[in-house]
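Only a single protein chain was left out; the remaining protein chains are all shown in position.
Order of writing sets the labels: A, B and C. Residues in every chain begin at 1.
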């Protein structure tokens, strides 16, 4: 019986005659003899899918699909809120093209995976440094899942079961923390800053978790929050923005116990939200409670330094239902991008990117405040590179008109701050682009034509 | 004395203190002491150039410059005439990203350059196969220089000094052949096909050189021309289009002595005309007269197969003024693209690309012939994927109006064929694009609005 | 720095400078330049909010050093691009370069996840189509692409099961039945979903022990997690009966679709009674593993369970201002959604690759993937069965589990066979998994390897088996030719060194 498959394909070398030979070696007459375990009624259902397409055709179709997206690479953008358009040095793309990094598996055979392992160790070293924390793991799925797992880890460490999250955090962080703890006898609740600072913290609180810069771009007082948490016998968990740590105090300098972040700003393109990498750091004494992969330094039988996955007894492939997390495939390659980014930027580069973002964002805020009917950073708090602004026209209308001018506006957060937009500025926004935005806002505010 | 240079740069690691240390080791006080051989009056003239720019700024400027070009990757194009938009499989770009290929030098130390050498050997093997010729060298600067050097080689081999080029060849080929032979006691002349076929060939002719498909896309009778050349004691030199050899008889099958071509169609992007690679093939007996690098197979002291530059006594670094050519740096990396292209396409792929180009070009010619006032391939000769057409409006006006419609038209060859345009069609032109062109030509012909 | 001593036979690897970047750091070296501000500089906030400039100890190296360091490190890896990699369960198949190239197109790489739907119709179309294709391939038509890896797909699936049972008022169902051959993520995900794990036995033929299952399936059963084909590389012949048992007990059937590459076009999970499954795009649909991710683990469910899918799914919505097509794609949160399990919409860059891959193969090609994956595995099994015991002696699907018992009896455990393979330039199979097979070596060749490569693997395995008799020390001390010899993993775990430190090792 002939198969419905195709006979040979660029990705499937076997030719019909090779198949015949192999089937003969196996000792069966035809392919169907290999799948008799599949219930006969349901065997060979057929796939109602298009036929295979040539590379030329596939590429043309994908290019056409890519072309209809409004690419933030070729127009000014002021959108942030968890995903940031920062400069990516040329080294990142160059290293990422190495097939040996791209097409290897999780380093289960360390002798044949020193490339992945040593670069992963570089990643852990750089992340721990940026966070000022004692240890970092090899990466999590993304920022919000790192934050959610931090809450769960705080519960394990403290043996308490209420995760309290400061209400200034991104709603996405609440949602993911909720989905991660739903059936774990742990609750996720919101708490106000005043309560925390007043010491009004329940005594079964596992942690006070907070975001700084918070959802609105404002810097929280990490030290005071940590102190308050510790006073209540809880841990402090900080979710941060790694570029901000180029200039602002690091979690490790504020006695934070667990600190997490989205790693995307460190050399990873926006890519519609993924794949990203979650950064996860903690105090040394918690290492046996960390989720995810961890790489350690060791030596071979000849005393040569080498690297290997370590503390694996925390993990699902050994501990199964008692593992600290179910993570298996993680985000090693995105971690590599972060490692190359950090090596390339160095301490001065990271500082400069932070300061450029800060100054440009403040310039935009100042310019917006100079417009009639506009108010930027109304709370007057210290912010990094994102701030809220309200104007004479509603955010969705503003964004629509900005889009007509080829500008990607800020995030519409009218559901959080009435009439509010969240603007984000990075080193990628030239003064020219910022001025274009300000002029456009002025026009739109005046009801000017698009 | 302090220098005018900058102190450290991503590409120049030395810091001021390292420089001091090194100058001390050298035993001089300052940098200026190292350049006292430069006449004092002319030392340190300064460079009236902009200051160094950051990667972010340079990338932004280059992206802006690239963006204002009308990219044939994103609009239909019917331009050929020596540079062709063919499909480039994904493997080519992937291999080209290997830094070990990109950043190595000419393989003077073969033990440390087997990658370059073996891939170069693959290139020679594939090129010889496609041309049906006995040997190929490792590549020339581009097609026209390969052709020019073929003429000179024919003169060396035949010890005659008139290079006769069939008048149907691209004018660029004449021009480059002329520039290459200007002071070499060799003349470059044009000759008509009738004369050649009538045997009316001067007896001091070194070669009959011709292009097939010729400038107008027509297939010449390579066998008859070669026979006529040989009858006159001259060599035959054929300049061809390698994709055409996927279906048309190869030079080696027509007793051609030296065959050359532009290698660009085999996997190299258009890139505004360079860098390309010239393909150069010949009969075995001429190998010691070949210009350019040649790679040969050999064995190491343990009998392992390896590759090395060979027949180097032909070359400038050994033979100096008596070398067969002055080529030193050639086009190895572009040759690698060709090698990967050939490996990826295989015999059936090359055939298919040839046939697709043929059928699509003939479809366009038929459609144009169906338009009022248009005449495609007026001579009625066999053509491959390029043909001449004349229409009711002049070529420059047609192209202007096509450009307004986002179409890159054919080449204006009114100076060669009155009112003529040279259209080129490849597998990259979808029927949809061809129909768009035809509709546009119909409209323009009718004086329709742009 | 002193010249290293180099014996005439030292390999380049011995010569290689493996120091960490911080140990190469020179103050003032830097690898990239940044622009000066083009806006007026604002006041900085209070100094006590700021970090001291000297606080941040990152490497200071020049650009060439960055490139050379990472390039040389890359070469220490085994990878698909350089080695045959028959790592069972992991599906190390060729990752087409086209897929990577498409994912890096500006129109995909530079779009922000919070842009307005109308600005990203191309991206949403990719996702919508991929949902459709995955639904068709599994027979489970309701799909969310949100999960970021297989394990997250499992977790999402289990949340869906719990939510669905809750919706029918059965939130007390808190048991996950899991065969003893299951991958570790299954019980770990079950535990995260608050389920008690009850292990179901595998019989001597490698099948689920139906009687054991029948006993354990009851009114506490939330889900049965079936890996299909199993981690033994076997299709469960009693699947219809098994699923019926679970459904009769009021539970749902979850299929771990990590091995879906064996089934494409041969059977649809939805047709044989599965309610929920995930698929690892980084396995079956050939997106690169990247040394351990990123992956993507979409979750597919029956139409009945669609409303519980995680946020978001992409829907096609009629829209008056949507241009000639008359519809527009948009992100949608299903009405009873289990919510957001990660920050945005899934591993989009991986989704682009998988969709590109599926187009290259089409329906017929996907079937060929599975056919040839199965043929290749059975071919290896047939050729090695005289030397190596089989975990179960029967036709396998896409992978075969060998047991190194006979070799262990001759003094060389499976671990050493695995390490010795590395010397031959072949990556080791998965070792000691599934846990129920002694000295397991789980071999998955995949359909992208040629017969010639399989033949070489077979002859190398035979050669190692010979070496075990003739020169066991060679095998016991392998690897010999890699950048490092056997690493001391015990010390690494006992005294963890997890980052560069100034006082170095």
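For the reader, a short list of remarks on this structure follows.
One rule holds in what follows: contacts are C-beta pairs under 8 Å (C-beta built on N, C-alpha and C of every residue); 3 or more make two chains touch, one makes a residue touch a chain.
The shown structure was predicted, so the numbers you read here are calculated from the model rather than taken from an experiment.
Contact with the chain not shown here comes from a single listed residue; of C:44, C:64 or C:315, that residue is C:64. Of the listed residues B:136, B:150, B:243 or B:398, the one in contact with the hidden chain in the full complex is B:136. Residues 7-13, 15-18, 52-57, 90-91, 93-94, 99-100 of chain A touch the missing chain (whole complex, contact as defined above). Residue-level contact of chain C with the missing chain is found at 1-6, 8-13, 15-16, 24, 26, 29, 33, 62-65, 67-68, 71-72, 75, 80-82, 94, 96-97, 360, 423-425, 448-450, 452, 455-456, 459-460, 462-463, 474, 477-478, 480-482.
We adopt the following convention: only the chains that are shown with their structure count from here on.
Averaged C-alpha coordinates put the centre of chain B at 44 Å from the centre of chain C. The residues of chain C that reach two or more other chains are 29-32, 34-35, 61, 63, 67, 71, 96, 98, 100-101, listed in rising order. For chain B, the set of residues touching two or more other chains reads 55-56, 90, 94, 99.
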